[in-house]
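Here the complex is missing a single protein chain, while all its other protein chains stay put.
Our next item is chain A:
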Amino acid sequence: GCFVFKPSTKKRRLSEKTAHDFRSRSDDSEDTELRFVTCQSLWNQIKSETEQIQEDLNKQLLDNLVNFLSRSHSEFQEKTTEWTCRMKFREIPTAAIVLGVNVTDHDLTFRGLSDVLQDNITPYIALLEAKDCPGIKNLMQKLVGQLMNCDIEVDSLEDEDCVQVSQNRIRCSMSSLISWYESVTKKTDSETPSKKRNSSSRHWPSPPVVVIFKDMESFTTKVLQDFIVISSQHIHELPLVLIFGIATSPMIIHRLLPHSVSSLLCIELFQSISCKEHLSTIVDKLLLTSRFPFKLGEKVLQVLINIFLYHDFSVQNFIKGFQLCIVEHFYSQPLSVLCCQLVDVKKRVYSLSNDQCENIRRLPSFRRYVEKQESGKQIELLTNDSFLKEETEKLLEDLRVYHENYVSILRCLHVFTSSLPKYPLGKQIRELHCACLESRVWETEEYESSLQLARMLNKTDLVTMLQQCVEILMSSSGKEFDKTVEKLKEFLTQFQNLEEASQDRDGSVSSQKELQKKTDLYHLQKTLLELKESRRSKKLTKFEMLRFEVVDYIDSLVRKYLVPADDRTLHEIVYFNAATVLRGHLNAAPRTALHTALNNPHWYLKNRALKCDGGGISNKAPDICIVYKLHLECGRLINLVDWLEAFSTVVMAAEEHNADAASSDQVDDIIHARFIRAVSELELLGFIKPSKQKTDHVARLTWGGC
């Protein structure tokens, strides 16, 4: 029937099966096994690293929340007798967390949150999602189920019989929840010290029950209202705390809840860190580091960042994309076996097989390298495997050093560019990184203009920047920077001296004073003009000279170290650059693919006979393609009879020589059947639908094409 475009195996599960998959595709001389293992260990490292980063980033938010929760009900427990507490209406403590529109990332945050709460505050946590709770009944069922189950987890052995009474017949009402809560808290109270588990000792005698609404926006108003009204009536018996996960803005609370309901809540707002900051940290920690041997090429990084910025804002997806890059790289590049930690490189280089050596020789960057060598060495490189291996090791080491230096200098340059007005080279370091990877950055216009701007920086800024650079270079592991650091420090002392020198010379200051004295507009203009003249004619001051020197020095560093990775030999081994593959996987275009498939079946079927000559309709194409092409020529409503006639004409075109039978008006039954099948296939794909306006017509659901 139809051939829908299917993106090839999207996310290969890293399992035993795929190890096999790696192997079966290519022969084993290309170290598939080893590649797979390397890939897996690398990914595990990266994964734990990202998790660590995320934990650190969310720490602030989680701390605040824990603080809030511990405060929420303690107040009431302490001073229930006080007059104000008696008089005050008891509101439900509510935390509204604004998480941003990247809904896919929320899961992780909530998981972290519930873990933290479980450790610090309360074992009773229920996570509710809108799709599970279309009505208040379902909500209560979910809530009761989750809370009572969590109880089972805590002490599974003791009260199995009491829970098993009738799971399905549990009355899902607040009163049953309250009696459950009473029994649970009583139990922990009366617990003998010997039986005390550390989990319960950390909680208070009556821990709050936390109900988390993951996606506040999707809940229906009625469900939320009912739930809040019910629970506010029982807040004295059941210390509830609500947590709303909000993706858009906190205004949604007022939109969903009328005042009579929102007045039952005591809402405090919390804000999670913005996803862009999150991404910057991830890029900073994962890509701009020498910890991981694997690197992303410019185009690939651009694709990932574009998907992030243009489409979903999801850091999780970014990391998934990164993972895909890793898998794809290790899968498609046989030499990626060398993309490993420093300690293993030597061993692996020397155990390379003959085929792998040939693979190295085939790399474009290596060929370029060979061409630059003298002829004797060329022959050695191309014929002698062991010589090649030695050379490869050296080159890989060079590449590693290059990357280390690159990162440090990139950060230094970023210190400068990020403080320039209008940010000609981008505000974020990732933009700068992309620019540097793409081409020789010093040849671009933006770089030129940012140098111009840098030459106009004032002294204090310049000094602080230089200090920052010194710090960056000091902390980097590269050994080449001793001299650079010295040079920068020298600049700094020169600035220091300049300051001392300038104190006794205050000529410019006096003119400034003069300027302030003049209040008359004409005179002011005149003096200003004079000042300008004098400045132009004046020789550059010492400071300006020094400034030029500094900028030139930075420029020289950039030219030396920020060479794009494509220019380096053997960059293919560690840099993943197949952007088109990645784009096909991550940013699929189903509409386009479908159109291509139906319009030009040759593209997918690779059948010579289908090769299309221009706009004509070949009768050898699958029926659905013919029907599709014909329907493109029609308007909004398509007459089925005309369509069938056109179809039969196209199909019969080949058999015209024996068309005696076809001359009769009657359409062949088989062709009729084929037509009907093709049309219903199109309907299934959503291109047409039966129309109510005219019975023998169908309506087109798509536009364009014609």
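The criterion applied here is as follows: a contact is a pair of C-beta atoms (placed from the backbone, for glycine too) under 8 Å apart; a residue touches a chain by one contact, two chains touch by 3 or more; residues count from 1.
To be clear about the criterion, contacts and distances are computed from a predicted model.
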**Complete:** UniProt lists the protein of the undisplayed chain, choosing from "AP complex subunit beta", "Origin recognition complex subunit 5", "Electron transfer flavoprotein-ubiquinone oxidoreductase" or "GPI-anchor transamidase", as "Origin recognition complex subunit 5"
**Prompt:** So which of A:I267, A:V401 or A:L457 would be touching the chain we can't see?
**Reply:** A:I267
**Item:** Residue, one of A:S249, A:N354, A:S475 or A:Q693, that touches the chain absent here
**Value:** A:S249
**Prompt:** Of A:D312, A:E480, A:D668 or A:E681, which residue touches the hidden chain?
**Reply:** A:D312
**Asked** Looking at the whole complex, which of A:E33, A:E49 or A:E91 touches the chain that is not displayed?
**Response** A:E91
**Message:** With the missing chain put back, one of A:N67, A:N149 or A:S175 would touch it. Which one?
**Reply:** A:S175
**Request:** List the residues of chain A that touch the chain left out of this view.
**Result:** 71, 75, 83-84, 87-89, 91, 93-94, 96, 98, 100-101, 103, 136-137, 140, 169, 171, 173-175, 215, 217-218, 226, 229-230, 233, 247-254, 259-260, 262-263, 265-269, 271, 274-276, 307-313, 587-592, 686, 689, 701-703
